[in-house]
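Yeah, one chain of the complex is gone here, protein chain that is, but the others are all in their spots.
Chains: A, B and C, in written order; residue numbering restarts at 1 for each.
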Amino acid sequence: MKKLAFLITGLTVALYGTILFAEPEAEQAAFKSYFHNKFPDVDKPDFINGVYALDSNAREQWMEIEEFPPYEIAIDEGEALFNNTRFTDGKSYGHCFGTRQHLRKKYPYFDNEKAQVVTMELAINDCREKHGAKPLEYKIGDLAKISAYLSYHSRGDVIDVIVSGPAAIQAYNKGKEYYYTKRGQLNFACVDCHVSSAGKRLRTEILSPSLGHVSHFPVYRLKWGSIGTLHRRFSGCNSQVRAKSQPGQSEDYRNLEFFLSYMSNDLEFNGPGVRR
Amino acid sequence: MAIKGKAKLRGEKVQVKLLIKHVMETGLRVDAETGNKIPAYHITEVVGSWEGKEVFRSNLGPAVSKNPYLSFQLKGPSVGDTISFSSVDNKGIKDSGAAVVK
Amino acid sequence: MTISIFSTSKLSIFGLCVFALNATANPTNPDFNALWLEVDSFRKAAGIQGHEWRDTAKILLGAKEEFKVGNSEKAFVLLSKARAESIASLAQAAREKKSWKRRVIK
Partner (left out) sequence: MSTEIDKAIGELYGHPPQASDLVKLKVPDIAENGAVVPISVSTDIENVESISIYVEGNPNPLAATFELSPYIVAAVSTRIKMGKTSNVVAAVYSGGTVYTATQEVKVTIGGCGG
């Protein structure tokens, strides 16, 4: 009898698990096929190039800038920071991360112990704090440079975010809710600009598709004149719809990154990038 | 060295590209906090040399983009040669860099 | 002279209207601080739900500054604007609790 109860419990848990999983997987498939159907002329892997996958005039200028992109300076500076920083305990970033290669694809992931989404930028500051150093600013500057350097050495790796277990699914769902929720005085959700309106002009801009959004960060934006992280861009989006933006690595932004990255699974990382 | 250079042999020509870290302040922008104009601060001159000879010279104004990019083509250098660069801005601050022809 | 600067129609819907505000011409209206605190609490309530708007806090600060320098009329105009914003953002938060689900790509 006890055995039977155990078995039933086990089955229930397994079944429950399957149901929980089914949702993100099905949502990912629907998300991808929406974009594939909307833009049948775009090669699937090309979605990592954002708006440049859709607009040839913009793509040509972008390619010219990519010939010798301004973010190369940031990569060099990020390399120096990553390799030369010695914390007060004598340790370096290498003690936290080991190799610099293929790091980007480990993030974002759901850390069950910490019960939260860990992004690469969060991990960089965790490393600093673990070794007695002050955390860096999350949206700009040195952290974005280190991120650029590490992203550069993960180019070509494939986005492979795993959403597994109830806590991770909860984080995914929170990210999803954030993505689809209207905010700000202009009453816009991420989905309003970057799904049905992707490829359309909003004033002078062509709106980029959400599929592949996370692949090319951090980016050197011509508008910024500097390199910035994904969360800097998130806060820019908030601000553009006149919603209060959040600090970098806020729980909402991390969950959003988790959701968006999962939506772009199987695409390649190609950061850092140049964007207008 | 903040001037990053790349030099690639393509056929008979060496394609030289360089990127210089510089704010290239136009002198027209206004500091939002103080209301004062931010003074012009930009690179004025970039020189490229090969085997001790000056082969390229460019004068830049503040209308060149932040982190200036320049590209030109050279006839003569071969793989392994060094092309060196130097720049100076309107405060007299100098910078340099080099690229080996690949 | 009495100027009604706050629209009360929206307020009653959300049960947030605890008073009908009629700012009087008295430049040292003693209620300003209480009203200000209330609008600020609306702003914070929207913020907790992730729905604070970009400029509400700025407008509220502006209202406080104007009141401090004795520019009461301007202060109340700004406070009214902040109030409208914070109430609309609370409404947005309430509405979005469910309506985001309709937008999920399936």
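The rule is short, and it goes like this: a residue touches a chain if its C-beta (ideal position, glycine included) is under 8 Å from a C-beta of that chain, and two chains touch if they have at least 3 such contacts.
Note that this is a predicted model, so its numbers are computed, not measured.
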| field | Which displayed chains the hidden chain touches across the whole complex | value | A, B
| remark: Those residues of chain B that touch the unshown chain are 13, 24, 26, 28, 50, 53-66, 68-76
| remark: Residues on chain A facing the left-out chain by the touch rule are 50-51, 57-58, 60-62, 64-65, 70, 193-194, 202-205, 207-208, 213, 221-223, 225, 233, 236-237, 240, 275-276
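Keep this in mind: only the chains that are shown with their structure count from here on.
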| request: Quick one: label the inter-chain contact graph as line, ring, star, complete or other. | output: line
| query | Taking each chain's centre as the mean position of its Cα atoms, how many Å separate chain A from chain B? | reply | 34
| query | Per the centroid of Cα atoms for each chain, what is the distance between chain B and chain C, given in Å? | reply | 53
| For chain C, residues that touch 2 or more chains besides their own | none
| task | Give me the residues of chain A that touch two or more other chains. | result | none
| Residue numbers on chain C that touch chain A, as the complex places them | 47, 50-57, 85, 88-89, 92, 96, 99-101, 103-106
| Of chain A, residues touching chain B in the complex | 65, 67-68, 70, 72-73, 76, 225
| request: Using the touch rule from the top, collect the residues of chain A that touch chain C in their complex. | output: 26-27, 30-31, 34, 176-178, 180-185, 187, 189, 191, 195, 238-239, 242-245, 252
